[in-house]
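All protein chains of the complex are present and in place, except for one that has been dropped.
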Amino acid sequence: MSLKKILVCLDADPQPSVFDGVVAVDAGVDVLFRHGAVTTAQVRDLVYGAIFTRGPQELKHTAVFVGGSDVTAAEALCKAAHEAFFGPMRVSVMLDANGANTTAAAAVLAVRRHVPLSGAIVTVLAGTGAVGRRVVRLLAREGARVRVASRKLTHAEGTCDKVSRVVPGADLTAWTNENAMAVEGAQAVIACGPPGVELLPKGYLAQAVGLQAAIDLNAVPAHGLGDVAPTDKATHHGEIVCYGAIGVGGTKMKIHKAAIAKLFTRNDLVLDAEEIYAIGKEL
Amino acid sequence: MSLKKILVCLDADPQPSVFDGVVAVDAGVDVLFRHGAVTTAQVRDLVYGAIFTRGPQELKHTAVFVGGSDVTAAEALCKAAHEAFFGPMRVSVMLDANGANTTAAAAVLAVRRHVPLSGAIVTVLAGTGAVGRRVVRLLAREGARVRVASRKLTHAEGTCDKVSRVVPGADLTAWTNENAMAVEGAQAVIACGPPGVELLPKGYLAQAVGLQAAIDLNAVPAHGLGDVAPTDKATHHGEIVCYGAIGVGGTKMKIHKAAIAKLFTRNDLVLDAEEIYAIGKEL
Partner (left out) sequence: MSLKKILVCLDADPQPSVFDGVVAVDAGVDVLFRHGAVTTAQVRDLVYGAIFTRGPQELKHTAVFVGGSDVTAAEALCKAAHEAFFGPMRVSVMLDANGANTTAAAAVLAVRRHVPLSGAIVTVLAGTGAVGRRVVRLLAREGARVRVASRKLTHAEGTCDKVSRVVPGADLTAWTNENAMAVEGAQAVIACGPPGVELLPKGYLAQAVGLQAAIDLNAVPAHGLGDVAPTDKATHHGEIVCYGAIGVGGTKMKIHKAAIAKLFTRNDLVLDAEEIYAIGKEL
């Protein structure tokens, strides 16, 4: 008899995420241990329970998922989980708080379907948040020339700085969201702003010479890109192929499920932005 | 492969109900997401997790159950869940905090087995609590002439008022529990008082001319009706057929399980008192 696949879900929010739970069930997980209001101090004992209960050959049937709405808190939980591992005593871990990794992967994959990324100029509006930073990282690793735009130039510069350290040789420049020139000459634009905040008004994209693809990850009006509807999915508006949040959502869900399934193939996987993007490329 | 049936259990109590969990498992639910200490502010995100994870044709495989011991708190959670739905993006919802709906349905069905409800005079003692109000509502919809009794006449009047608004043309009159006349001339009496509180002493019912059925929902001595034992189940005491809390319990459990099973037949059901009673009638 094969062991049941157990996913330990760690969530800093008071209530563990129903979203992540349903996706895990649909990805084939047999048993969920859902934990809410998890603090970093509690992680060690929870992880010990995962690594000290099954034999070394069986540990791939247990995995940890770190979710919740707060990406920073989730990163701290993830770090605490890794600190509890030692030698072969570990289980695979996936981080997808607020859907940041799966969303970033789906957004970059949407662009990639239409624009060869290597050498392309891609503008990431609101590129300093949890999703934006991951989009920038993924684009940089693909060899794109990334314009990181934020409300404040110093924030954009900070993100360029951080990503440069993990992606040596990355071609990154800092811009402000409001600077219309940020999209000028770019082949693609990805808007990662928060719900309800318009970053570029309707009618703007048609004037951007050479723009081939536009992605807006904001599903709640006002939309980030006034020219893109949430349901756009490889929809052409003039010369530009567009994806809205819902249009990207199908790919995001497929990536999420594939990543969960992959967790149970080994006991030493760490699924963060790059690994999750790689899973998306193989779909 | 069919999707697993997921029930999201929302509970305002610190610990989610074991009772509701076991019944859900026995009703065929595959996976339970049990949430305790749920606040109305948390409901939207939990519901979003239920409605944004499966396709429109698949949403009937996810449902929400609102339980817990506090019926008022549960009603607020229920309302918050409905406010999070929009258009076809919804899942079926059942409310049965404190077992109020299934208990009320079972009590009225017990009377209905022996007394045609339309036009019958039925007295509901302690008719202003969570169970009592539902019993009054169900009886009123069946066309019974309902005497709503409470410790305070003003409370009884308040319940008559509220039920009249949702059941236009209902024949309701307010009484006090202590008024022995409340049962005089009634064909049935249902006692909905709290555990340990006697409403009518032993020996009383035999004197009530014309009384055919007596139901007592209080399982803990002193019983609500001194003449009815908790295990009475269609038991005759003289002319009167009697049901105690345990005698009604079997029907209550069957209704509860049937209602849970029904949740997963559509994605837009709202199972409150009337719908749950209708399910009971079909058993």
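Every chain is named by a letter (A and B) in the order it is written, and numbering of its residues begins at 1.
We adopt the following convention: a contact is a pair of C-beta atoms (placed from the backbone, for glycine too) under 8 Å apart; a residue touches a chain by one contact, two chains touch by 3 or more.
Because the structure is predicted, anything quoted here is derived from the model rather than measured.
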**OP:** Have a look at B:Q15, B:T231 or B:T265 and name the one touching the chain we're not showing.
**Re:** B:Q15
Original post:
In the complete assembly, which of A:G49, A:G185 or A:P221 touches the absent chain?
Top reply: A:G49
Original post:
For chain B, which residues touch the unseen chain?
Top reply: 14-23, 25-26, 32, 34, 69, 253
Original post:
Which parts of chain A are in contact with the chain that was left out?
Top reply: 3-4, 6, 8, 31, 33, 35, 37-38, 42, 45-50, 52-54, 62
